[in-house]
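First the structure, which I've put down as structure tokens, then a few questions once you've had a look.
With one protein chain withheld, the remaining protein chains of the complex are depicted in position.
Think of it as A, B and C in the order they're written, each chain with its own count starting at 1.
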Amino acid sequence: MTRASVVGVGMTTFGVHDQPLPELFGQAALDAIDDAGVMPGDIDSFYFGNAMGGQTENDTHLAPTLATEIGLAGIEAQRFEDACATSANAFKNAVEAVDAGIHDTVLVGGVERCTPETGKGTGAMTEIFASASHRQYEQPTGLTFPGVFALLTKRHMHDYGTTERQLAHVAVKNHYNGTNNPRAHFGTETTVEAVLDSPIVADPFHLMDCCPFSDGAAAVIVTSDDVADSYDEPVDVTGVGQATGRVPLGLKSDIHATQPARDATATAYEQADTTAEAVDFAEVHDCFTGAEILASEAIGFFEDGDGGPAAEAGRTAADGDRPINPSGGLKAKGHPIGATGVSQIVELTEQLRGDAGARQLDDPTRGLAHNLGGDAATTVISVLEVRG
Amino acid sequence: MTRASVVGVGMTTFGVHDQPLPELFGQAALDAIDDAGVMPGDIDSFYFGNAMGGQTENDTHLAPTLATEIGLAGIEAQRFEDACATSANAFKNAVEAVDAGIHDTVLVGGVERCTPETGKGTGAMTEIFASASHRQYEQPTGLTFPGVFALLTKRHMHDYGTTERQLAHVAVKNHYNGTNNPRAHFGTETTVEAVLDSPIVADPFHLMDCCPFSDGAAAVIVTSDDVADSYDEPVDVTGVGQATGRVPLGLKSDIHATQPARDATATAYEQADTTAEAVDFAEVHDCFTGAEILASEAIGFFEDGDGGPAAEAGRTAADGDRPINPSGGLKAKGHPIGATGVSQIVELTEQLRGDAGARQLDDPTRGLAHNLGGDAATTVISVLEVRG
Amino acid sequence: MTDAFNYDAWTSALERGELLGGRCQSCETTFGTPVMVCPDCSHRGLAPTPLAETGTVHTVTRIEVPPTGFEGPFFVGIVELEDARLTARIEADDGEPEIGDSVTFAGGLSAAPDGRVAPLFRLD
Partner (left out) sequence: MTDAFNYDAWTSALERGELLGGRCQSCETTFGTPVMVCPDCSHRGLAPTPLAETGTVHTVTRIEVPPTGFEGPFFVGIVELEDARLTARIEADDGEPEIGDSVTFAGGLSAAPDGRVAPLFRLD
């Protein structure tokens, strides 16, 4: 069952940008509008994601400012913030709105600047990212975001025998995929040895296990199923699930299950009337290599504990049987927080249209996006399909 | 036409609180749940507003943390930020969702801490509030938020002859109303002379023309019209409009029209099939006394230019013909940014139920809430009515 | 489309002491600051154009309680330069700027703690 359709996509390169947030977002949004061929007057509402503009740039209340920049002043608009799941949550709310008939056509997008262009260095950004962990029960320990996923991954390694080498294979694969993506932050290959030789950030994660700080923007035009027919290349959204989980970490039953991802996946598969087996590829939230392993299990691509060996065996490569992150993922494509969720929708759309250029997979018909926030306590899962 | 119903309300006192955001919010949310008598398992989604927790307390990704605190871990959740219109926008999205059948019953709420309990003093908070004005074209001038509304109000004074004395009457009336509200930040009366004798913050605004920095939380349970019948005291939401406007100020055609408020009001009245004349009272966003004058005209309570004289003549007092801010408004009740929009819904609900105690108006049947963000570039207007 | 008129172009000009606005190449309206799409007619791409250097005060306030890093008091106003408006600092040798007063552009002012420049006008 089609819940909504994506009829236009736009995205800046991810990397280092010195433009203000409104202009950076404007590039992606105008590209999405042009790609769809939508008349601005036909856009009913603006679902916007930005995670940390207040902290990094003293810039809030951005929705009306961005709308003005792209000629949509006056439009209904709302800004979402759900840590790294920010713009996927905007997307989920937009899909629900057009599915329920609240709107016919909406603009969904996100923007973020995380590089030193904001004036903030690694220590300050590490502190800002830590704001997504529990203020009272986690931040005072000095826990960082690499540290959060390190805790989950170390327990996964203990329980299943996942190795640092397997983690490194995730980075190697995603860097390779990034070389085929002209919008990727990193366009160079790496090796298992280079990953393992890079300095430790939070063990078991080396620097090369971590996604970069990136600047960038992504936008999509979402319409209702019936309106979609009037557009050239609609791609259908057949399921969107979202769930939260317990915070802080000490309250979770099984820390590496990333239970919200499992709950959201179950919802999305049920809506789409599909199963993991029938999903051809996925874009998952590989903020750290270990996060991709956990995600590959949570979305049902592999049994629990098989994620590490599968990565090492090349099963998640673009030419493997379970491709994950053909875009390069957060690791190589980059991770401008509030833009990441929608950038996954852009990648799914381009792959399903057959428009993905050098990184095009072999005729996929169904893709999944997995975007998480915080310690995965917010996770959004979206299933997109070639229009039937 | 009923779009949704409010079946439970909860709110902390507004003032100075030293609890963490999750516990402060928890008080209001559990009170709303108890007031409704809703089973936690019947709550489908959580629409949450917080404007500046990242900037004031390095606390983001709050929705799952707050859900955990009140026993709702796992629930779908999303955080909104639209400056001072933050939680009214959460409310608007929630009303749309239950109206369209996406959810049956949702929790909507907001929380904020703005007092020096966060560790931030007046200069730092003034800088944080300025983040809602244009980063590139307004902040570098040193423009503050009192300054923004001072610019609008000065032009209104020039065009219509509005006086500082009329502005002061707004403060006097709202302080008086606050003495009848046990949850108000300020519980003392003031005088026109005391307002005019208080130091200038940004002319024409004296300190006593400005709302305080407050901490607090507010929450409501919103259900679909048909589910509402199973609750004791539903109050119906018959219209919710939201609109944005141009940013920065230099692009607006008529700066004191607060055009988004007029657009959102038109939408809300049309949905509710009503007019300003048929609205018995309003809670409006009086962050500064001048803002209440502009709002009273934008919502159609008075012709343009008549807002000042009407305030001076006592027409907006609780016993006037057009009562505005019987709660004391932001000026006396307080303004914990992300909680303000929902706290207006709490006041409307209590007034329409006849539960407002010493500040109860004479049998009102229809009330309006006006909550704006930034320079009014986001405005949400809600119309609530006694259930027919 | 000519070279985009954007924040970088606007602020670079201001740092050089030039005040540029954006002129819509379709409806010919001039705006005091850059914007990617014309707010009046939805045309994309405004062209940089020198703004009138004298104009009037559309509205003004004296900020007595400034944000951290700024020294108060000072005047901020919206100035009207032919059909364009923008937010600016206004200085006066004595007296206070009032609505309708004439002002003249006096360069860029770097008063913000991060060094960002704002337009400065002086009361005539």
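Here is the rule we go by: contacts are C-beta pairs under 8 Å (C-beta built on N, C-alpha and C of every residue); 3 or more make two chains touch, one makes a residue touch a chain.
The model shown is predicted, which means the values in this text are computed figures rather than measured ones.
**Q** Of the chains you can see, which ones touch the chain that is left out?
**A** In the entire complex, chains touched by the missing one are A, B.
**Q** Any idea which of A:Arg3, A:His17, A:Lys154 or A:His169 touches the chain not displayed?
**A** The single option touching the absent chain is A:Lys154.
**Q** Touching the absent chain in the whole complex: find that residue among A:Ala83, A:Val111, A:Val240 or A:Ile255.
**A** Within the whole complex, the residue contacting the unshown chain is A:Ile255.
**Q** Any idea which of B:Leu30, B:Ala276 or B:Ala313 touches the chain not displayed?
**A** Once the missing chain is taken into account, the touching residue is B:Leu30.
**Q** Taking the entire complex into account, which one of B:Asp18, B:Glu189, B:Asp319 or B:Asp355 touches the absent chain?
**A** Only one listed residue reaches the unshown chain, and that is B:Asp18.
**Q** So that we can see where the missing chain sits, which residues of subunit A does it touch?
**A** Contacting residues on subunit A, toward the hidden partner: 122-124, 126-127, 130, 134, 136-144, 146-147, 150-152, 154-155, 158, 199-204, 246, 248-251, 255.
**Q** Suppose we count only contacts with the excluded chain; which residues of subunit B make the list?
**A** Touch set of subunit B with respect to the missing chain: 18-20, 23, 26, 30, 40, 68-71, 73, 119.
Methods note: only the chains that are shown with their structure count from here on.
**Q** Could you grab the centroid distance between subunit A and subunit B? Build each centroid from C-alpha atoms only and quote it in angstrom.
**A** Each chain reduced to its C-alpha mean, subunit A and subunit B end up 33 Å apart.
**Q** Determine the centre-to-centre distance between subunit A and subunit C, using the mean Cα coordinates as centres, and give it in whole Å.
**A** It comes to 38 Å between the two C-alpha centres.
**Q** Hunt down the residues of subunit B that sit against at least two other chains at once, touch-wise.
**A** 127, 130, 134, 136, 139, 246, 248, 251
**Q** Residues of subunit C touching 2+ other chains?
**A** 7, 35, 39
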